[in-house]
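First comes the structure, then the notes that go with it.
A single protein chain has been omitted from the complex, and every remaining protein chain is retained in its original position.
To keep things simple, chains are lettered A, B, C and D as they appear, and every chain counts its residues starting from 1.
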Amino acid sequence: ADKSDKDVLRVGMECAYAPFNWTQDTDTTPDGSKAEPIYGSDYYTYGYDVAVAQKLAEQLGMKLEIHKVEWSSIGISMDAGDYDCIIAGMGKTAEREKSYAFTEPYYYRDNCIVVKAGGKYDDVKGLSDLAGTGCKVTTQLGTGWVPLLDQIDGAEQSGNYETTSECFMAISNGVADVCVVDVPTAESAALTNKDLKIINLDEKDTFKNDDEMVNVCIATRKDDTELRDKLQGAMDDIGWNDKEKMDELMDTVLTQQPAAN
Amino acid sequence: MGDAIISVEELSKAFGNHEVLRKIDFNVGPGEIICIVGSSGSGKSTLLRCINKLETQTSGKIRYHGKEIGAVQKEINDYRSKVGMVFQSFNLFNNMTVLQNCMLCTRKVLHLSKEEAFDRAITHLKQVGMAPFINANPTQLSGGQKQRVAIARSLCMNPEVLLFDEPTSALDPEMVGEVLNVMKELATTGLTMIIVTHEMAFARDVSTRTIFMDQGYIVEDAPPAELFKNPKNARTREFLRRYLAG
Amino acid sequence: MGDAIISVEELSKAFGNHEVLRKIDFNVGPGEIICIVGSSGSGKSTLLRCINKLETQTSGKIRYHGKEIGAVQKEINDYRSKVGMVFQSFNLFNNMTVLQNCMLCTRKVLHLSKEEAFDRAITHLKQVGMAPFINANPTQLSGGQKQRVAIARSLCMNPEVLLFDEPTSALDPEMVGEVLNVMKELATTGLTMIIVTHEMAFARDVSTRTIFMDQGYIVEDAPPAELFKNPKNARTREFLRRYLAG
Amino acid sequence: MLGFSITDPSNSLEWMIFLAKKYSGMFLEGTWLTLYIAVAGTILGFLLGYIIGIIQDIRINEGDSILKKGIFKILKAICRIYVEVFRDTPMIVQAMVLYYGIRQANVNITPLFAGVMVTVLNTGAYMAETVRAGIGSIDMGQREGAWAMGMSPMKTMIYVVLPQAFKNIIPEMANTFLTNLKMTSVLNVIAVQELFMAAKTVGGNYYKYFESYLVIAVIYFVLCFVFNRLFTFLEKKMKKTENYALAVEYMENP
Partner (left out) sequence: MLGFSITDPSNSLEWMIFLAKKYSGMFLEGTWLTLYIAVAGTILGFLLGYIIGIIQDIRINEGDSILKKGIFKILKAICRIYVEVFRDTPMIVQAMVLYYGIRQANVNITPLFAGVMVTVLNTGAYMAETVRAGIGSIDMGQREGAWAMGMSPMKTMIYVVLPQAFKNIIPEMANTFLTNLKMTSVLNVIAVQELFMAAKTVGGNYYKYFESYLVIAVIYFVLCFVFNRLFTFLEKKMKKTENYALAVEYMENP
């Protein structure tokens, strides 16, 4: 089933996880960036992941081919050989390294909390402001954010959701008070959900040991270290380990997503 | 007509454009035993079903003690609990034993106590010789046995009028005799009966009036002595020829 | 015994521990018309069902032209296409019209052409006076009409032996006469018949042998002249008393 | 748990065992919740389905008073709309609309309660059709037998028709229950921590969704298998007509 072709960089992503990747029906974005066609469909995809993939493919002199895939089969599809790497806003954790080979981070995402605008927690500045309030906290299932919830003293963990979107819905509807997510996601969501407020926690009063969720990396099949090393090499060559460059790209991408236009 | 229990007035019934009953008119007085005879398809069963309100007539009226039985469900229920019916196809409840079949309606309609209902059921099951089968399911009975249970079940309601649709058609001669005896006995208790039957001897001996139907019409309605000895109508004569000759 | 069409040998049948047939033994020769009489529940229907292999006997054998009919489906089918059965409860196919009822098995079992099957169906439906109803559905027929269609349907198979379970129980006297005439006519064509009936007059007039059953036993098996005039057994006498007296 | 332990799983089977062992608590909790919702939802849903099925079978009588006719007509219309809406929309949307809708009306309900409610409403709509079909398969003669003795149509339904229809419906009820067991999965949209949610959580930790799903497939299989046997037992029991004992005390001496 392995259809690997040395000249094609085949990437799997959801194409439904703005701002990392999304689906659109035009081949360019508002600022003229080139969106990539989705393999086997008439639609195009763009986002932070796509932009990075484009840079890496160019550096490696490979053609880029992007496959749209549902989140829960993103791993098994790669194992089955549908594509060779995953660039999908995926965080590296010790557990996941049991299953796949990871590059160094191609993005560092900062964590933040999202609350209801004008609500009871509107003016929270740091974690200590939440301690003892008995607020209901939530986050996305199966992510590195889940253990962080324990760091909010006396909070009620009211259940987590499959997607961040559902978390935001819970905030909007008052089912939960505080949601822990990453900044890009929160900013994307806030574009279309005016009742959400993003709070960037005070640096001295924020989550500890949250590196796992911060490190967004490229995954390959566990035994395909050749490709991993190749991708890592390309990242090194174009200097894609500089947080400032990354943040700059993210800032432009944020303005290109459908929700911002 | 004043003291008729049931009056059938200008009753017509059509299925689509197939007219099955045509302007049927007759009264049933207390204690009368009316036998309806006639060839297959002449509308006898349909007439009984109309009287029991299982079919809605196309036109005409059914009166019970002078009161028209319309379409109000409550009235129909009360009326039916007084005017029972024994079907040609038995219609025993398949999900119940013989005993339960005989107790259901006395319990749920007449609100008898369990003991009363049981006593009645046993009494009437004995009458038809089916008491030993109280624990059987209808599917485990022979045709004749089913028919006897169906009769007992109707008797349990102590009805004022009982409609029989060929009650003996599935019985052996022995049983026919017994059941007909039961029916004769019932006649003496003042129970009024309308009986669709092919048993000419029974009609002649038991009925107070015999009605001959043909193609949806009442062709003749007369005391049996008259109808059997001296049928006025040519069609009646033809129908009875075989019987009279046999 | 050598040229018997059907031989029933030591046939017993029990439902649970309720013994319904006990060591039944008799032969049916070609052209014989055997009437089985007996009281309700004596096992007559069960015996016919065993002969048609609709019930599996507890012990004993059924032979057809000397060959035992075992449990091989193919053999049973062939046997049944030669030994038809008319049921007490008609068993017409509800999803078909009268005509389709009569044509299905001739088409699918005998593989007749459509025309042949149609001609046969019409012939036999005419015989029982049901030809005008070819387009009706079984649910639209009266009891007697259904029974006549069921008989015609069986005749269409041109069977060698025909089993009748109370074929006239739902018919009016006129029809009984006609159907019995049809059956008498069939007898002259050499068709062998086993008839469970409560029509004593018919049994006496038509049967070549009459069998009286009681509680699962064959109590008497004799030519009708003998059995009806001079029943040997006390139980037979009692059963026939009513008939003989009537 | 298991006698041996796998620290470095290398194939799907080993992954399954590894995940099942490591997260046994989470899987067990999920199983319990799934069962709870499916059983409660199905039982109440059946009840609802029977009620709706019966209401839909009621024939409005010409002779009834205008008030009664009106009430019945409205009731039947409501039932028809309810059945149509709940059969025709995805359960996941029903769950969201119901849960958030009710909460927006400032009524506090738990996700679990909402989950059971959605399951009940969904099951009820499907069962209503099943019950209607079941009632339709019972011979009219059965009803006429009861009517002819003055039983009201409703009593006839309860004592004569339904018990017989029930027998025919059992396999369908089994189908519905099994579907429900598995449909609880959509309820994680309102944060019900059922079995699928557990699988997704576990799967997400290692990016081993497939293996994690396989673990719950095994759990589902065991649950369904056990319940299937229960339904089959019920069906056999209802179908069986025991050989009856003659009531000798009522035998007459010849």
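Everything that follows uses one rule, which is that a residue touches a chain if its C-beta (ideal position, glycine included) is under 8 Å from a C-beta of that chain, and two chains touch if they have at least 3 such contacts.
Everything numeric in this text was worked out from a predicted model, so none of it was measured.
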| item | value |
| --- | --- |
| Contacting the left-out chain in the complete assembly, out of C:58, C:137, C:215 or C:233 | C:137 |
| Touch with the omitted chain, as defined above, among D:39, D:102 or D:224 | D:224 |
| Of D:79, D:178, D:202 or D:247, the residue in touch with the unshown chain | D:178 |
| Sole contact to the chain not displayed, among C:89, C:215 or C:233 | C:89 |
| Given D:10, D:24 or D:137, the one touching the chain that is not displayed | D:137 |
| Interface with the undisplayed chain - residues on chain D | 84-85, 87-93, 96-97, 100, 126, 129-130, 132-133, 136-137, 139, 168-172, 174-175, 178-179, 182, 185, 196, 210, 213-214, 216-217, 220-221, 223-225, 228, 239 |
| Footprint left on chain B by the chain that the document does not show | 15-18 |
| Residues belonging to chain C that touch the chain removed from view | 52, 54, 70-82, 84-85, 87, 89-95, 97, 104-105, 108-109, 122, 125-126, 129, 131-137, 139-140, 150, 153-154, 157 |
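Here is the rule we go by: only the chains that are shown with their structure count from here on.
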| item | value |
| --- | --- |
| Chain centre separation in whole Å, for chain C relative to chain A (CA means) | 82 |
| Separation of mean Cα positions, chain C and chain B [Å, integer] | 29 |
| Chain centre separation in whole Å, for chain D relative to chain C (CA means) | 48 |
| Chain D: positions in contact with at least two other chains | 243, 246 |
| Interface hub residues of chain C, defined as touching at least two other chains | 15 |
